[in-house]
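Left out: one protein chain. Kept in place: all the others.
In this document, chain identifiers A and B correspond to the written order of the chains, with residue numbering beginning at 1 in each.
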Amino acid sequence: MNEKRTPKLLVTENKFCPGCGHGIINRILAEVLEEAGLDDMAIGSLAVGCACLMIDTFGVDWVQAPHGRAAALACGVKRVRPENFVFTYQGDGDALGIGFSETMYAALRNENITAIVVNNGIFGMTGGQMAPTTLPGQRTTTCPAGRDADLTGQPLNIINQMKHLPIGYLARGSVGSFREINKLKEYIRAAVRNQMDGCGYALVEVLSPCPTNWKMPLKAALQRLDTQVKSFFPTGEFIKEGEQIHG
Amino acid sequence: MPYKLMKGNHALAEAAIRSGLALFGGYPITPQSEILEYLSDHLPAAGGVFVQAESELAGINMVYGAAAAGFRAMTSSSGPGFSLLQEGISYIASAELPAVIVDVQRYGSGLGDIFQAQGDYWMATRGGGHGDYRTIVFAPASVQESVDMMPLAFDKAEQYRNPCLILSDASIAQMMEPVLLPEKIACNPDHDWAVRGKRGQAFKRVTSTMYYIADFDAYIKKKYDTIQENEQRWEAVQVEDADVVLVAYGISSRICKEAVALARAKGFRLGLLRPITLWPFPEKGFAAVNPDVSAYLSVELCALPKLADDVRLATGMNVPVSHFLGGAHTPSSRAVVEAAAALLNQ
Partner (left out) sequence: MVRVICAGFGGQGVLTAGLVLAEVAMNYGKKVTWVPSYGSEMRGGTASCRLRIRDTEILNPFFEEADLLIAMNQNSLDTLQGQVVQDGVIVSNSTMVNVSGLRSGVRVVETPATAVAAELKNPRGANLVMLGAAVAAIGLFPAEAFADGIDAYFAGKGHGNPLNRACFLRGAATAGRG
């Protein structure tokens, strides 16, 4: 008989739109934290955007930073409470746009924190504006004719920014398919373990669909994610146990 | 305990360590960089954490994080950097967390210049960032007061769970005076509001407390009314019989104290009301002033009068309030006496 099991950390139904990838990522994170016995010792830092909806539905201690500043805040928490598991959970607009500096410098200092950055190529909460990760040609409410990379620059690839840094762990996963979801769980597990082993900064970027603002049915959104988006932002592990992975 | 000759910036930093400072996150800017320099050396040795942040924005959020975790945390800055801190200060106030922020004032808007000034008065006393909050603002007039206000600021920050500001300036920061330092105290970070992982308890959410407090408007109004009622601090110098009362804080109050002595020696009944807290403004201090006082004169080191507004509000504008501005140059006590005497003769 099949049994429906929900991690205890998911204390109530999430508030994300139907088809949003955050729900899957939340669940994976909850499962990993419970497996690792860290649900009681985790402190999350989030800021502004759809990600922050989990402050009421994901049952760990939380601190909510100003937009973009979650990494700096997490450093402050981790430095004074090194025994806790401290993580950030942010969207790409938050972590890579307004918070690019804070995100990069946390990595440059190799802070012993774990960063989850959800890349859905869009500003979700504010209604679908162009994000740092919006693909060339992609239509958003602030680039209605499609992103013109000559005018707005190329999408920000945070993995490329960080893959030469002496940090602990770096990976990009996706929720675009069952196969990718299973790999994503391994990445998040490794990123959590990395911190508890004191190995420094870990970041997992997660490709995620936003059917609402992409204005697509879920199936089409997942299809786009697993093809177009993934070919621009390849998934995989890039740094593991402090060693760069070539290939 | 012997006196130690210390620079204002170093004294502030040492006093912070002795007040149980656990984390400092900050960014260099003249004239407060010596606070960072001192703490980079001495804070880790005392068991605390020093982080040179990539910006003031990051620094104040490191403070936010450490404060949320229950630890005593501080940042310091000046002028342009103080502007950048405002976002984080608003968040810390909104989350009702304790923290201490030092602003070593420098002259001018924009880049300005590095010499002493008192031009951040409005930003310091009106909240500075967005929304409904105030910070408790302490204004040291000497190196010793820079020391004495630090443990007080942390205590008040924790008592009210609200950020406190120490508003110094380049001259107090750079000058040296003999000081007595307090003993180092130990602090317990495990406040019931602090995040430490839920450890078997319900999970905590440190964010704007407005989301979780019923009738928040009334609640927060009452909080700041209580501070306003209980935390006014001032020093009154010969105001009871004064014909003209100077109002000045920080370094300009030192000049004014000398002006009072100078005037009194000539038979001119000059007094001084020195706000020690700028918010809450010490309205109560005006009760002791000679009811027949002819005029108030605010003495400020800035190009535009700011403190003068609070004097008008505190006195109900029943007595004329003028201002004497130092701007880029520190006025002499003689010039202050002349300006005050001119008011009397009007």
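We take it that a residue touches a chain if its C-beta (ideal position, glycine included) is under 8 Å from a C-beta of that chain, and two chains touch if they have at least 3 such contacts.
Computed from a predicted structure; not experimentally measured.
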### Message
Let's see if you follow the contact definition: name the visible chains touching the chain that is missing.
### Response
B
### Query
Just one of B:I255, B:L278, B:V321 or B:A339 touches the chain that is missing; which is it?
B:I255
### Touch criterion as defined above, residue of B:Y27, B:F71 or B:F115 at the omitted chain
B:F115
### Summary
Touching the hidden chain, out of B:Q159, B:S208 or B:S332, is B:S332
### Query
So which bits of subunit B touch the chain we can't see?
3, 5, 31, 113-116, 170-171, 174-178, 251, 254-255, 257-258, 261, 330, 332-334
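Following the convention adopted for this analysis, only the chains that are shown with their structure count from here on.
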### Summary
Here the gap between subunit A and subunit B, centre to centre from mean Cα coordinates and rounded to Å, is 40
### Query
What part of subunit A is in contact with subunit B in the complex they form?
11, 39-43, 45, 55-56, 59-66, 69, 72-81, 84-85, 101-102, 105, 109
### Residue ranges of subunit B in contact with subunit A within the complex
22-23, 25, 49, 51, 53-55, 57-59, 61-69, 71, 73, 87-88, 91, 95, 189, 195-200, 203-208
